[in-house]
Every structure is written in structure tokens, then in C-alpha cells.
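One chain of protein is taken out of this complex; the other chains stay put.
And now, subunit A:
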Amino acid sequence: MLQITGVSRRFGEVTALSEVSLEIRPGEFFALLGPSGCGKTTLLRILAGFESPDSGAVTLDGADLLSLPAHRRPINLMFQSYALFPHMTVAKNVAYGLERERLPRAEIRERVEEVLAKVGLAAMAGRRPQQLSGGQRQRVALARAIVKRPRLLLLDEPLSALDKKVRAEMQLELKRLQHEVGITFVVVTHDQEEAMSLADRIAVFSAGRVEQVDEPVALYERPRTPFVAGFVGASNLFEGAAHDGGLDGGELGVLPGTGDLPEGTPALLSVRPERIRLEDFGVPDGEPSEEPAAETPEEPAEESPEKPVESAESPEPAEESPKEPTAESAESAEPVEDAVPEESAESAEKSLEEPAAESPEKSPEEPVESAEPAEDADPEESAESPEEPAESAEDTDPEEPAEGRGVLRGKVADVSFYGGVSHISVVVPGRPAPVLVATQGATRVRTGSAVALHWAADDGVLVPQ
């Protein structure tokens, strides 16, 4: 219904929009997403009639839009600052647009009441905007825009000024309203959360160009340009060339991924943090040779640990500061025993013994954790490989070679937990930026741990560079 064709706009030396073409469908909730200064606001202002493009065409239902002055366009805009008239009451603000249509007074009153009820502000009709909270002001702005029943409603950063709680509410409300009134919504935002949560389709802008237009999920899972891969959601990007369905990452070797790029094309491989599985070898303890056995098929160590396992991993109860215990456990066989207070050492041993017994049976099915204790119990084994996994690796290696193979090896630089998700950054030799890994729930991976990272080919997306 809204057709934007080859629209360009320059401000002096700056190109705000460059040959932008988009089609927005009737009844759609569409988002223009991009960092500030990417041209999305310019496009919005062109649609509203506050700016004119240097070239290009915009049609609404087939009729030329650009020749209409702003006040004659069937398009309403909800301003980011709301732009409520401070000298008018809420009701007057909402009625303003209808008065311009010279509707009968009774009808105006009726429609104002109706729309205020719809946004839950019927009781506030007589107030001035200054007497309202941010969320209420926004509802007034929304009511004022939709009361005109426009063909198209533009929303400029509709949620950005609201605090988190009100945001979530308003988000639902916007969707509900859009459903109810059946108006096509176009929202402009730099906030991907806002765009992803609201829109049916999103156009990602960068430097005045449309990078990709897609549904939120597609945008996230199949970014088609490096910019989109980097901008939408957190992502690990690896540079290299397409190779045999994956990416030849040079120093990093061949990384699994999918994408139909010709062999050798320069490409980026995008891997989402939550798609990476992490294999924990614990903290190497002075002994640099973590390598050897590393192939333990650890499930992400973060997974909710079972009790016996926990105690096994770190000889001492969880209260202990994270680093020490792991260090101990690593060493446990050799020097640790001395270092650790007897009690804890004992308890460690005890706890180790139990799981150790189980471990052989469990190891195939269960997470690595069970394997680890086994090592701890046996001094010799741990001696072989600096860490617990070494041993289990030996055991399990033959059984699950493919799964256990880490694509990348590195060291945990930082672990943080928020939003119910653990965020782990792993420094991988040969890559300047750390690799980000996200896992549900609290993790047991410690800073300094040696880890292996792997992911399925489906989880890596090749993006042409």
C-alpha cells in the first residue's frame, strides 16, 4: 500500500538516504531499524511531509504522496517527544485533528471519548499534558494520532522514553491497538528489541541504505549482510572465505556453517552466542598443556549441575570463591592436597569417590561433570592431563569423537550472569575479539578456564562480505 521507490536525500555532504526502496503492506506492523544517523528518521519525515526527497517517489495506495503538503496527507505521526500542545487539555489535544476536519462537534466529542477510553485515559480528559506521567503522555500522543483514523500511522521511537515496566505494557498495547484499529503501523527505532518485539517485518538501515528487509526471526537467524549480522542481536563474526559449506577462518581453521556461497568468496560467519556449546576443562593450573585430552564431550558445563557433580568438581562447597576450588580440583591429585585444608580435602575425596564410581556408567549419557570427578579421584590420571577432563577425555574420546571435537579452543576471560542467562567471553588465540557464549541459567564455568567451543553447521550463517 505504501510504495517507496528509489528515494534519496542529501544534506550538504551527508547522504541521509540513498536509493531507498521499500514496500509496506496494508495492515502491517513495519519497523525501520538502524543506528542513529542511518537515515530512518529522514525517511519518516519524508513520509510525514516535513522533508522532501531529492529524488525518488512515494505512493500511498497508488496515489502520489510527495505532491501533498503535510497537512493533507492521510498519515499521522506519533512524535518521539510526543509534541503534545501544552496549552490544551488532553481532550483538546486529541480533538485538534478532528476539528481540522470540520466534523460536527458532537461527533468530535464522541470520537475523543472513545479513543481516550481505548487508551485508558478517559479520566484524564481535562488535564494538561504537564500533569501526566510519561506513559500517560504517550497514550495521549497515540490517541491523538489514531483518532484521525489515518491510512498509515508513523511512530518515532515509541518506547524509548519509557521505563522498562511501562515499556512492556505499552508494547502489548500498541500491538493490541494495531490489531483493533487495523491501521498500518510504521515504527522507527534504533532499538532492536523494540523493533523485534513489535514488528511483523523489519527493514534494517545503515548509512542511508536498506540492508535487509525481513521478518524478525529471519533477520536474526539468516542475516544477509555483515551489518545486519553485527547489528541485530549479539553475534560472533568470523572473517574468512567460504569453504566447503563452512568458513575457512585462516588461523582458526575451518569453521562449521551453512550458506550457499561459491567456494573462496570472502565471507563472514555469524554464530549466535546461545548456539555455541561450551566444553569446560577447568582452570589450567600452571600447567600450560591443557591441550591433550581436551575432547571431552562436555555438555555446556553451565547446565544445572547435579549435586554430586558439583562437589566433585570443586572439592569444597560452593561457598568458596569460584577460582580457588577449581584450581584445587585441577591440582587435586598432586599439590592440592597439601594446600587444601584437611577437611575440605577429605570431603572432596569423599564426594569424589561416590561420583567416581558412577562416572564410568554415566559418562556417556551424562554431562562431562561425571567424568571429571573420576579424574580427580585418580591422582595419576589428573597428572596426565592437567585437568579432570583430560582423563575422561581418554575414556570417552573414542566413543564420541565427532561431538566432542571443539571447533575453537580458548580461555574464559569473563563470566557474567543477568537476565537468567550466563554470558561468557572466551578469548580464542588468533582472534582479536573474544567469542561470546550465552547459556541459560547460571554457569559453573570459571574465569580462566580452558574451554572448547563448538556449534552445529546449521548454527553458523555465512554472510557475503
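As a working rule, contacts are C-beta pairs under 8 Å (C-beta built on N, C-alpha and C of every residue); 3 or more make two chains touch, one makes a residue touch a chain; residues count from 1.
The rule is short, and it goes like this: contacts and distances are computed from a predicted model.
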- Query: Missing chain's UniProt protein name, "NADH-quinone oxidoreductase subunit D", "AurF domain containing protein", "Metallo-beta-lactamase domain-containing protein" or "Spermidine/putrescine ABC transporter permease"?
  - Reply: "Spermidine/putrescine ABC transporter permease"
- Message: For a quick check of understanding: of A:K148, A:H243 or A:R431, which residue touches the chain that isn't displayed?
- Response: A:K148
- Message: Please output the residues of subunit A touching the missing chain, sorted low to high.
- Response: 48-50, 69-72, 75-77, 79, 81, 83-87, 96-97, 100-101, 144, 148
